[in-house]
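Only one protein chain is missing from this complex, and each of the others stays in its spot.
Our next item is chain A:
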Amino acid sequence: MVISALHRKLGRDLRRLWAQALAIALVLASGVATLVLGQGAVASLSDTRAQYYAQNRFADVFAEVTRAPRAILGEIEAIEGVLAAEARIVRLGRPDLPEMAEPGALLVVSLPGEGRPGGGLNLLHLRQGRLPDPLAEHEVAISADFAAAHRLRPGTSFDVVLNGRRHAVTVTGIALSPEFIYALAPGEMMPDPARFGILWMPRAPLEAAFDMKGAFSSVAVRLAPGAAQTRVIAALDRILAPYGGTGATGREDQTSHAFLDAELQQLRAMVQVLPPIFLLVAAMLVHTVLSRLIALEREQIGLLKALGYGRREIAAHYLGFVAVIALIGIALGFAAGAWLGAGLARLYAQFFSFPFLVFSRDPQVYALAGLITLAAALGGAVKAVRSVIALPPAVAMAPPAPPVYRRLSGWGAGPPLRQSSRMVWRHLAHWPGRTAGSCLGVVMAVAILVAAFWSEGSIAAMISATFQRAERQDAQLSFVADAAPAALHAARALPGVLVAEPFRAAPVRISNGPRAKRLAITGRPATAQLSRVLAPDLRPMPMPEDGLILSEALAEALALRPGDLATVDFLDGRRLTRQIRVSGISLGYVGLGAAMEIGALDRAMGDGPRLSGVDLALDPAQMPAFFTAVKATPELGALSLKARTLTRFRATLAQNITVMTSVFATLAGIIAVGVVYNFARIALSEQGRELASLRVLGFTRAEVAGVLFAELAVVVACAQPLGWLIGHGIGRAMAAAFSSDLYRVPFVMGREVYATASLIVCGAAFLSALAIRGRLNRLDLIGVLKTRE
């Protein structure tokens, strides 16, 4: 049977070339896996969040007030487009747990849906225990991360300081909430579950503690499908303005949702930039490698033709050979991608405290990855098979005519080299296309590695600018409510305080024509030393006497430049609207920022000097005394510690970006090994005869290996600079794709990134060389003498 004989040949060819076939399959698998894993993780997280929001009735619009009567809830519910509204009491409290040396904070929220069976918004998902009984004053539910950090279980009792008064509570349930997926304490940059948590308790004790009988401080609104959010917000703002409303916001400005969105955007950026490049690189390499591999089969193809096999049968045979390799690669890629994607989604789900995880698989992504890969592989094969099949059998059976070398004009005798080095030099120069192709493969291997490591320098730059140059305080105290300037003296009097600098944070809406952003303007002393505003060149900026400094991201979003007038609506105090001139642009990596001199801010707000908190430099020796004093003075408000923020910042990045980077770097490493190994193997096949002849002439194994490895080394070395350049470009694109309102990612790529990428590729080349060395040692010295070139 004709077919079965060819099938047997196919099987045996695969076995003979198993190492090369496997290397190609792994390169393909890496390309496929990056696409599948990234898309899988993003889809899983988006779908999980959507389902979680829907199941737990996450609100669409949020608003805070100082104190509003519950009676106006009906009015809010009557706004067109409002499906449901919930009035809550939300206040900061302080946990009094014996093991907490550093004072922490709890956001105390009245139980959702109280008094409305089946109703309520932002419903809790119970991890453990039960919800508090609305009539039991001491029962509470606590957020899962905080509970885990302090080993709180249903039945545990502890004290909470509410509005300066100690209140004993008993945990009945451990819960998660769609409102606090990303639980950020006021004034903090990073979630810190050990120092900040959410406490849900019945309304009655909260009303009593905060003097909120029949009143609320926060409202959450769920919109009817298709409702116009901006109109609802405008109506809500009108209703709440008399009660100290600071302006309603949509989900996009809700802290937890916005941070989660930024994270998803970063993940999406990675998924959109890197995998297509990986897949293309893999496809390109496979294309080159397979076409050269088939060119080496020339004699066998000639023989098959001489035996009477038709072109179609022969073409089908070789395409089958390639298809088997491609399918193995695709299958491995699907499996690895699905597995890694699920792992990554699970990691994020854990980080974000999702109650469950929906694994999403988009068949289109799989189909696309599979098709691109198969097409690239078959494309490479078709080109080579076609050129060989076109030859008459007698010509094909004979090896290709020896190449006609010529001296390179203008090179004279060439550089003064040993003859073996001259061989290397002429090989490379004789096939510029092939040399360039090999180089390009290594270039892309270097580039994807550089791109995979791009974030390291950027993160270091962010940390250095934010935590070492800008924020130099040891701690920040955010007062419960704005205080009189005397509070600064009280803070200075705390034990261990070396320096105290005041700040005022004023909630505002800054606009320029139709562009508007809500944020807080921070007022600081003119020459603040602890918390400084940095210019884009990282130098501290003195606060101007009047005028507004905007962060780069904010200035861009509002299309404002120094000298322009910005419209500032103060959402607090006397609620004035001012035109303030933009006097400078500052650097800011986290969040949107705006700053003024504190006195100028006070004047603009028209309500006299007020402080929102103080930045502190502390004497390390007196930290315990400082913590004790702060704990004993609850009205001082929330304390944020820079060292802890930095630790959390690093840990969070380690968990997210670094994990992703490692996955990509591993896959890039596999591609690098696959590329270099295949190039080395093909070079050996192509030059086997010459190398064996050298052995016969008395060249040692090491000298012969040197000829082949020198060629590999030149290709690998030449590829490095271009690889760095392309990797640099990809990294820059990634940094740009990472930037959002919440994060601005600087692009800083240190030399060590290039060095690491090059080291990995050179390591891959070295390992490939080792693998080839064995084959070189087994060259058939006698066989080569009996065959015609």
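Rule of thumb we're sticking to: a residue touches a chain if its C-beta (ideal position, glycine included) is under 8 Å from a C-beta of that chain, and two chains touch if they have at least 3 such contacts; residues count from 1.
In this text, contacts and distances are computed from a predicted model.
K.L.:
Looking at what's absent rather than what's present, what does UniProt name the missing chain, "CoB--CoM heterodisulfide reductase", "Putative ABC transport system ATP-binding protein", "Thiamine ABC transporter, transmembrane component" or "Rhodanese-like domain-containing protein"?
P.N.:
"Putative ABC transport system ATP-binding protein"
K.L.:
Which residue among A:Leu260, A:Met423, A:Ala520 or A:Val533 touches the omitted chain?
P.N.:
Considering the complete complex, A:Met423 is the one touching the chain left out.
K.L.:
Which candidate, A:Pro514, A:Gly563 or A:Gly698, sits in contact with the chain we can't see?
P.N.:
Checking the options A:Pro514, A:Gly563 or A:Gly698, the one contacting the hidden chain is A:Gly698.
K.L.:
May I ask which residue of A:Leu135, A:Ala621 or A:Ile782 touches the chain that does not appear here?
P.N.:
A:Ile782
K.L.:
For chain A, which residues reach the chain that was dropped from this view?
P.N.:
Given the touch definition above, chain A has residues 401-407, 418-420, 422-423, 426-427, 430, 689-690, 693-701, 703, 781-782, 784-789 touching the missing chain.
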